[in-house]
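I have placed the structure first, in the form of structure tokens, so that the comments after it can refer back to it.
Note that one protein chain of the assembly has been removed; the remaining protein chains are unaltered in position.
Our next item is chain A:
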């Protein structure tokens, strides 16, 4: 028990240190756990809880990183790289269309304009005027980029800067791009042929050698940048994968440690409040819950070991004694009857323990339904009023007409019944027991006040512990489980059980037990 308690305390401290206050959901649970712990057991030495689990490296080695294609990190990274490369390709295409493409379109437009203008000239002035016009244009071309050639029907040159009509030119009004001889140099040119009336032919073109060089440069640059993009994408992918793995590593480690038996281990929070922190705090909340369930189981087995053996031993002793020493059937019968009564007592304790465990496990929370406590409390008061009257006491009630909350009807009644049972049991004849209920501040309070001996402040924290009985209560019948159940029911409903003095002075201070239950 102490080892377990320490482990939880250790875990929650770790959380508190690591966690950001806003996101550390585990913290609230840990604090809650802390309260339960405080009541459930004496203060524990710290640090005892780091259980001797499977050494972490072993646990991690057992969990090999996944194969490359199986790795989610790698797949994310690949997707990332593909998106990155895709956007780079789109950028390059836009760039190409905007530069190299624009140059081509410009050239074509200039040639088309030239053809149009020269054809017009031909119509106005005939071959001679056209030849003059071509010569003018050539003279005015400082960049030496334009190409013209006008030939007569026999193929003789009339004007232009080409020596002869190049072979294999496509038909009129079609574009062609090819190498031509020009003033002794080979040059790349874009050409267009216009057939003029009378068999004359006009060739208009532009030297695109320079532009081609520019395009090559551009292409080269794009290829280089594509390489860079790929390299960055891969690097990014690797980084993403590594970051994912790094963020998930503490989670693996914690899960491995838990699997190895160190139940106190919790996933550290990065404090960034991101998805991983959310996963971690959800996991921690789950682990806290599991720890609490295990506490419940352990509590029951501890209790069985310690406190069920006693009545069983008593019953066994009585029966054995009767078997050996009873001389009449009467004696034997009496002993058997007492034995059965003892066993019934054991059954009752057992049943109470199971109920407490049921409440503590919290599985009944799924069955919560709206309950109006007011008539239930009135019924319980009426039920116990008969007993109080028989003992010469008075049971007074002060209940509002309606007290609704979401809860477990049966467990709530049993909790209140346990409080009333205690109150009636400990109040002396002539005394008064009060059952009050009120709402306010989002909580519902059910208070049972008696005039009994009360519970000393020192014992109050332990009163909810299973089988705990204050010295003053040892002479009255009871199992020491009543308040444990009340407390478990309170916790199940997200509330608490407060134990207070009913009066400040006097020897009989009385007990005021308040069940504080949040509404909704």
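As a convention for this text, contacts are C-beta pairs under 8 Å (C-beta built on N, C-alpha and C of every residue); 3 or more make two chains touch, one makes a residue touch a chain; residues count from 1.
Here is the rule we use: contacts and distances are computed from a predicted model.
Chemist: Have a look at "Peptide/nickel transport system ATP-binding protein", "Carbohydrate ABC transporter permease", "Membrane protein" or "Response regulator transcription factor" and point out the UniProt protein name belonging to the hidden chain.
Modeler: "Response regulator transcription factor"
Chemist: Out of A:178, A:215, A:364 or A:519, which residue would touch the omitted chain in the full complex?
Modeler: Answering carefully, the residue with contact to the hidden chain is A:364.
Chemist: Which one, A:137, A:211 or A:355, makes contact with the chain that was left out?
Modeler: Touches the omitted chain: A:355.
Chemist: Given the contact definition stated above, which residue among A:250, A:407, A:482 or A:495 touches the chain not shown here?
Modeler: From the options A:250, A:407, A:482 or A:495, the contact with the absent chain belongs to A:482.
Chemist: Which candidate, A:142, A:185, A:324 or A:390, sits in contact with the chain we can't see?
Modeler: Hidden-chain contact among the options goes to A:390.
Chemist: Among A:274, A:321, A:344 or A:372, which one is in touch with the chain left out?
Modeler: Only one of A:274, A:321, A:344 or A:372 touches the chain omitted from view, namely A:344.
Chemist: Could you tell which one of A:147, A:335 or A:424 touches the chain left off the display?
Modeler: A:424
Chemist: Can you list, in ascending order, the chain A residues touching the missing chain?
Modeler: Residue positions of chain A that touch the missing chain: 337, 340, 343-344, 347-348, 351, 354-355, 358, 364, 367, 379, 382-384, 386-387, 389-390, 408, 410-411, 413-414, 417-418, 421, 424-425, 477-479, 482.
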